[in-house]
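Read through the structure below, which is laid out as structure tokens, and then see the notes.
Removed from the display is one protein chain of the complex; every other protein chain stays in position.
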Amino acid sequence: MRIFYHPILGKLEEKRKITLEVDGKKIAAYEGEPIAAALLAAGIRVLRMSPKREEPRGVFCAIGRCTDCVMIVDGQPNVRTCVTPARDGMKIQTQKGLGKWAKKL
Amino acid sequence: MSKKDLIICRCEEVTEEEIKKAIREGADNVDAVKRATRAGMGLCQSHTCYTLIVKIIHEMTGKPIKEILPATHRSPIRPITAEILAKSKNM
Amino acid sequence: MKDRLKSTPGAWVISREILEASPGYPSKEELKRKPVIVIECPEEIPCDPCETICPRGAIVVGEPITNLPRIDQDKCNACGLCIPICPGLAIFLVDNTYSEKEATVSFPYEYYPLPKEGDEVNAVNREGEIACKAKVLKVRDPKSHDHTSVITIVIPKEYSNQVRGIELQQKVDKNE
Amino acid sequence: MGKETMNVELAVVGGGPAGLAVAAKAASYGVQVTVFDENERPGGQLFKQIHKFFGSKEHQAGIRGHDIGYSLLSQCEEFGVKTMLNTVVWGIEKNMLGIQNNGRTYTIKTKKTIIATGASENPLCFPGWTLSGVMGAGAAQTMMNVHRVQPGQKALMVGSGNVGLIVSYQLLLAGIKVAAIVEALPKIGGYMVHAAKIRRTGVPILTSATICEARGENEVEEAVIASIDEKGNVMEGTQRVLPVDLICIAVGLRPLAELCWMAGCKFMFLPVLGDHVPIHDENMRSTVKDIYVAGDVAGIEEASTAMEEGRLAGIAVAEELGYLGSEEADEKKNLARKRLESLRLGPFGDTRAEAKRKLTESEVNR
Partner (left out) sequence: MKVFDATDVVVIGGGAVGCSIAYHLAKEGIDVILFERGNLASGASGRCGGMVVQLYGRELNIDKTRKRLNLTQLNTHRLLELQDKIGDFEYKQIGSFDIAVSEEEWNSLKKLVEIQHKLGDNEIELLDEKQTREIMPIFGDRTVFGSRYRPSDGNLNPFKLTYLLARAAKKHGAVICTNNKIEEIIEDNGKVIGVRSCIGKTKAKWVVNATNAWASQLTKEVEIIPVREIAMITEALPELRSCPFEARFEGEFAYGTTQTKDGNLLIGGPGLPTGEPGNYNYYDEFIRLSETKRCAEYLCGFFPSLRHVNVIRSWAGTMAFTPDGVPFIGPIPNKEGLLVVAGFADGMADAAAVGELITEYITQVKFISIPMEIFDPGRPCPKIEWPHPYVHETLHEFLAKKYNNLELANKRINQI
């Protein structure tokens, strides 16, 4: 959920709205905000399933250090969504295990 | 979830039990635990689990915490694609 | 499960005795006699904006900066400038002279939404427990306060020593 | 940017409170400064800190962290500090930094380097801690204060240091309910005034208590908490289940010092400053030539101390580079040190002041 009004920070600044495609579904986002924030705003908190135990994971450190929030972004797995800015039309997928590469390796 | 399955290294999904086993077998520092279990060898390069491992080593061996150093830090300290790393000259 | 989670006794707050013994706390007589500033700041933190902002020099921290703020109630005219500036939100204004049976308490408040003047609200004590009903007398939120509003509520006089705020105006789940 | 090698007089790694303070200060004397920061915007943790700062007027007390951030930024701009954002410093080798920016890597050759990379949060592990919805308190803070997104609807805060208390308060400000704050020690760790303002909203603070487990199918749905004895063992029968979807871990910070380790800086173990801390002298100079440290990376403290350390380092570097006479520099450095000293007064600062003394008086500095 977005914090549209914050008692200290005031009204949410209007930024350019963009659309992300997450596992085939379209969600609205603001340009430049971290992908993870956009997903959180859309109520998507499970970002990947771990490779060995296939357990759900989400945002943990939010500063790009723990690498727990990695997802497949535009066909590339292991993208740290908490520090990767959202851009219009990005295709984002929940990463299962090591993830599938769009490009043939 | 049983305590036995408790994950310490989130990236490589190494459990507390596996780490304790390595310590029982003689690994008494972060680097040795890493070599024995892969804890800290994942994407984040031991950033998150390192202090947890230090604590376990300390509790099991009694080694003072100040003597348990992190594993060696080497470039790149954040994941960077090979292409970007390679795309530079004059280094 | 249904019983409310309670704070561990003594976990967070220094007893009222200590609070009242700290140099920023007015005496019983002063509390009775006039509107007074009440500083609930019993820890030696390096901090002195209350001293800096006071136009009458009534609040003194001095050197070292970790001194507890002292207040000279004779110099203080209870203007309340120190309330919104305190980073700890630890300064209040208590006026037991408001009417025969009622007192006012002014306190800093940063939550959204703000109550409106004239609202009937629940006044809470330092533990967040509802102490009594209150009426919102004033809501001051000028730019200079930088989003720390100062709210004045009217309460029965006997609660003036314990009421330090109001229940949050956002919806609270009563079940927990 | 065409060239792959850039010469920078002073490279500042990290554009948080310390880094920006160094940059503004050094640049004000004429040093050519470039700040490198991994984020899309500078300010580091300052923009998360929406509360008013403690301290005195010189420390910008009573002003909110993010506003201090804006003013530091405008100072940097005024003095011509170059800021490279979205830029990862991925390695260091003597007077060279390896950086990545906009899909390329560059080598930065520097005369002086300031490492002001700040801190990262300590983890706490318990069954279920990998579930989505368990996150660092700082992570939750970033999401709500910087990105304006609620990280959950109802939270449990683990840890009652200043971070735990302040973030709990900020969760409330963001319209998120806080079910409880649990603290393993018998007393809260942070300032009483922070605890007091949270308590006024009725949020319970449970000391000698811990989180036992996070439960949920895919995300956190509930947290199990319990009382612990003096040895830290859970007391049977005290477990309680709280329906929460967010568990914030606030069990301390530690210096984010990878670059210092890589550069070969010598360290000292000082728990009160967070962990192993790079040894530095009273000018914030590390044990490696031309490398300085400032802020949390040089020991976990407050943002206000970070900025003072930054100013101190900025003056020292300007002097070293010949932009400032030694007499003038000494005078300014002493003022900065005085301000630092005053921030380290009192029961909360004493131990830090002592630890800092150990660092600066370390033999390896001689």
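Chains here go by letter, A, B, C and D, matching the order in which they are written, and residues are numbered from 1 within each.
One rule holds in what follows: a contact is a pair of C-beta atoms (placed from the backbone, for glycine too) under 8 Å apart; a residue touches a chain by one contact, two chains touch by 3 or more.
Bear in mind that the values here come from a model prediction, so they are computed numbers and not experimental data.
Across the whole complex, the hidden chain's contacts among the shown chains comprise A, B, D. Where chain A meets the omitted chain, the residues involved are 51, 76, 78, 98-101, 103-105.
Although one chain is not displayed, chain D still touches it through residues 91-93, 96, 98, 105, 107, 264.
Where chain B meets the missing chain, the touching residues are 12, 25-29, 31-32, 35-36, 38, 41-43, 45, 72, 74-76, 79-83, 85-86, 88, 91.
As a convention for this text, only the chains that are shown with their structure count from here on.
Central chain (C-alpha centroid nearest the global protein C-alpha centroid): D. Centre-to-centre, using mean CA coordinates, chain B is 48 Å away from chain C. Chain A and chain D have Cα centroids separated by 24 Å. In chain A, the residues touching two or more other chains are 6-8, 50, 55, 57, 60-61, 64-65, 68. Multi-chain contact residues of chain D (touching two or more other chains): 38, 64, 120, 130, 173, 175. Contacting chain pairs (ordered by label): A-B, A-C, A-D, B-D, C-D. Looking at the complex, you find that chain A touches chain B at residues 50-53, 55, 57, 60-61, 64-68, 70, 78, 80. Contact residues of chain D toward chain B in the complex are 3-5, 38, 88-92, 98, 100, 103-107, 120, 122-123, 125-130, 213, 254, 258-259, 261-262, 269, 271, 275-276.
For chain A in complex with chain C, the touching residues are 5-8, 10.
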